[in-house]
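With one protein chain withheld, the remaining protein chains of the complex are depicted in position.
Right after this comes subunit A.
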């Protein structure tokens, strides 16, 4: 679909009417929704590499925000934390179907893939800096 914007500007009323009828159609809402950010999810690799949380770390009585069950109530609880916040923990079983369709954390709506990417970049930068320091230290030792 293409809109001829200059013409539309000359006929604002018509354009507005067209736009309104377009926007009011439920189909358009669906399409717009489908194209919006965060609608396509993460891959299995992302899920496999989420941080596992040991039950000891979790406050007593804390619950999974999705199924609302106590994290300890499952037979083989498998709890993961999202990269956005160390307190944003979920049963792997519950967060997986959500993240396969959406990249957002259910609690803070951060794009989890972006957050992880930034964290990794930060780690690499830090490692590089530390690597640089080590080189210097070695240099000192040589002279010491």
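We take it that a contact is a pair of C-beta atoms (placed from the backbone, for glycine too) under 8 Å apart; a residue touches a chain by one contact, two chains touch by 3 or more; residues count from 1.
Note that in this section contacts and distances are computed from a predicted model.
Missing chain, UniProt name from the options "RING-box protein 2", "quinol--cytochrome-c reductase", "E2 ubiquitin-conjugating enzyme" or "Enhancer of polycomb-like protein": "E2 ubiquitin-conjugating enzyme". Touching the chain that is not shown, out of A:69, A:86 or A:117: A:69 (per the contact rule at the top). Considering the full assembly, A:109 is the residue among A:72, A:87 or A:109 that touches the omitted chain. Within subunit A, the residues in touch with the undisplayed chain are 20-21, 23-24, 26, 29, 33, 36, 38-39, 65-69, 94, 97-98, 101, 104, 106-107, 109.
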